[in-house]
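A single protein chain has been omitted from the complex, and every remaining protein chain is retained in its original position.
So that you can tell them apart, the chains are marked A, B and C in the order they are listed, and the count of residues begins at 1 in each.
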């Protein structure tokens, strides 16, 4: 009854070699009888082989959605549908996993079953933004597949000019470096933004990412409009006995090379008794020494988050890194979390009101100036926001005294 | 006969305190009877006090020169000449000293005598560009003063849109760090450019500065369009016995702090026997460790210059540092010097042909791109010219293969 | 047609319900970790309890059979729990040290290489390519598979100076982001405009606004409204293509592959860095991109041999200097490496710091 597997000499080359082969997976799906994905995948393999042969892609976009939402399905229609009609519609459903990408096998198997029934059987774990991508769905199957996934307790991810699916590092679930609860923060923010995820109406996309420390395992700094990173304010915790053990283990010269010499701000000295001399005022919380000496060193106890805003890829202006707009904020109590969510909303509103069409937050700030952004958000100017003060005199400073007054007021009210 | 010393209550405040007072000097000149500077300086003190009282300057420019030259005299006419007629004309003659600012007292005394006769008696040693500034001359005395100074063997310095007076560090005359003969290079270049100094006809000014090493005691990097700095190519010279002595002197921890930890590229390691482990491939010839250990360390033996182009102050674009256009060039033989002078001429010609009105070399390069500048000068592209390759993909690279060929050709011809 | 169901707008579920119970127990209480062997982490909590994590590489774009196999393994060794990393590796957690070895064997028997921890080469971050995207110049899955085949030993062992994060991207938009090594499509010719289609599908002002160098102008072609590109200005970025498919930027020959190095998101030691162009003009040589693999392997081998412990790719190069990087990797250096974009002057060497 069913179609023949197309000849795929080029793709077959990708079945060789030790790494798990997606081609083998596609063929496995194509070769399965009695499921819709058998035919879909035969078509898909044909079109993909055609791409390999001609070195061109053959998908075009379109609009496909689910009832009640304005985004979350990436529609794909084939430009070579006449040759490969079985995969002429090959849409992706973006579904948000639990923060930190945790699963039990029951959940995963259930997802597989749904996708076996309604889709191509191909699932990407995960997309670069953090979605589960159910890839390859006919238009008429989108709604039923979605209904079942939604019933399981999962919701649609972002696409288009709205808030996007977030990502977070494993955080306190399995990492001693986590300075705040990445998973809880992720959930608090995203679940307060479902409307902006599902009904995008911003000038352009907006991404949040959550990393528990400066190691940034969630790639937040450059890949999120709003990056929330863990840090600490007091002194790092030092176990000098473990330091001495580490010096012994590496040898003195190597310890100097790998720890003392690599600290970016020369905050570390090695005492003659092989204990560590930490200048916490110079330390920039970069994590390096802590990474090397996992047993001897730890972040301090006064922990919280810093927020960087404006990271993005390259379009129009070149890549941008996020830059600091909140150097430190506690994130422990419920009120702390509420404050964070409120701040995120202010960021979104300001972005919605002030960004130009197809302009990301970082570009907007570059255009209007950081000071105006902070003022718009009611955030206090802080010296940690700059890497250095201005290096040129091209600025009109006749409001100097007024600004000095503001600074002094802020300082004295902080001291109270 | 002569005028009364004006009352200068504000200036008098500057006679107090331990540092030598220019006001006392001005008064000394004003109080001297029988010399032209007596009256000139009374007027000058009056006008200067007026400036202090009103917080405004009262000089305007104009055109005054010497026969045969188009620049070198900075003309100053007073806007308050009616009140202070004696100093109504107060021009400055810029005269170039010997490279390195060397004098014998005979020469200096002779200069003083000339200026006593023809000028105000005020001499600045030296201007920021490196000139002897004979300050305060009536228009009719400019030519006679100049004639005598010129007869002494000194020549006029630069002003306006031409080549400017150069400056060089003391170099091999009294510094062990000098990697080339700064004084000879200074003289070779400047004396080949006298026409461009004296008859300025460039789009804007052009400055050369000469420092014998990366310490840059002549401030070349930012304050010269063409900065010539000494460096070396082979391994630095290490006297391990002196290293050990230095470790003993400072103490181990302090030696690590001041030497090992401060090397910008982590090129140094301290061996367990207190000798130094130098990774010359990582060393960037920054001079730091050599500065600290003057007896133990020295630049290598294969010495020469690197050339940075484009330094300038702030106008229009903000300050620019010079950037490398020649990473290394020997400067020993006569041919080496000729090559350097020729290169300097090419730089000038390219600048004259390509810069816009009132555009410095650095701004021009920023506008046209470094690659075009190098091509215009026939200089080979070198990786030391960049701090890092491009970080964005906005470039049309269809000439890639051709450029690769050029690079490979250059490499293989260098290897021959 | 039956009535449509309203969505439950629930957002993301709570992770704890899916987490291995030992992680829930020790949530936020971790004391330190070490790595008993490549591919295995041991996290010890303040309570003394230890959790072992075994990490297996996947192909990310997985068929349901593959996912079910992973589930079988998790059921057998990990009480039915697993997670995925931000780089699509599967992590299996257990408190029982004796299960580690059989778990590794089970994964490898099922074809999942165990590794990717510590100073290894992690799985390559993945984009869509010809499989799904509407604008790709190459295939992400194919490039990743071809490269991982070559790099599998570096995944399985921890022999690099520090973690190596590789990314691929099938167009210059670069959904893969910054990486120690980034392998991205680089177009080398301006788009060829299909004038017949412009009028129909293209919102012209939007496309014109998208161009970073203002190279696109409205034009009348054969009496119909279309666009034209100033080929002198065009930087071949392809940004006009997504909003206007008739701006055909993809080309089987002229869409090349470029390799970038030294990107980094972490603020560890150095501040985060953008990746830098090192090689371009590599052919888009499906199905196995041998020229790309060769460059990547050369860079990795050089880094491995020369960098010091804990130096990320970009940090290593900053120390040894770009001249030495190009010398050791034998890559050619061209004028295209010199930054010409806004503020590019800041990538020139404004110092007497020189590497010889």
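In this section, contacts are C-beta pairs under 8 Å (C-beta built on N, C-alpha and C of every residue); 3 or more make two chains touch, one makes a residue touch a chain.
Computed from a predicted structure; not experimentally measured.
Asker: Determine which one of B:92, B:141 or B:384 touches the chain that has been left out.
Answerer: Answering carefully, the residue with contact to the hidden chain is B:92.
Asker: Sort through A:10, A:145, A:321 or A:340 and give me the one touching the missing partner chain.
Answerer: A:321
Asker: Which parts of subunit B face the unshown chain closely enough to count as touching?
Answerer: Residues touching the hidden chain, for subunit B, are 10-11, 13-14, 16-23, 25-26, 28-29, 44, 48, 51-52, 54-61, 66-69, 74, 76, 90, 92, 96-109, 111-112, 115-116, 121-126, 128, 130, 135-136, 143, 146-147, 150-151, 153-156, 166-167, 169-170, 172-176, 178, 181, 183, 186-187, 190-195, 198, 214-223, 229, 254, 257-258, 262-264, 284, 286-288, 291-292, 294-295, 313-319, 321, 357-358, 387.
Asker: What is the set of subunit C residues that contact the non-displayed chain in the whole complex?
Answerer: Touch with the absent chain occurs at residues 267, 271-272, 342-343, 346, 350-353.
Asker: Quickly run down the residues of subunit A that touch the omitted chain.
Answerer: 214, 216, 221, 229, 231, 233-234, 264-267, 281-282, 284-286, 306, 308, 320-324, 327-328, 365-366, 369-371, 381-401, 403-404, 406-408
Going forward, only the chains that are shown with their structure count from here on.
Asker: Name the two chains that are joined by the greatest number of C-beta pairs in contact.
Answerer: Comparing chain pairs, contacts are most numerous for A-C.
Asker: When the centre of a chain is set as the mean of its C-alpha atoms, what distance in Å lies between subunit A and subunit B?
Answerer: So the centre of subunit A lies 50 Å away from the centre of subunit B.
Asker: As a quick test, compute the distance in whole Å between the mean CA positions of subunit A and subunit C.
Answerer: The computed centroid separation for subunit A versus subunit C comes out at 13 Å.
Asker: Between subunit B and subunit C, tell me the centre distance in angstrom, where each centre is the average of that chain's C-alpha atoms.
Answerer: 48
Asker: Could you list which residues of subunit B touch at least two other chains?
Answerer: 266, 391-394
Asker: On subunit C, where are the residues touching two or more other chains?
Answerer: Those would be 172, 174, 212, 237, 274, 308, 341.
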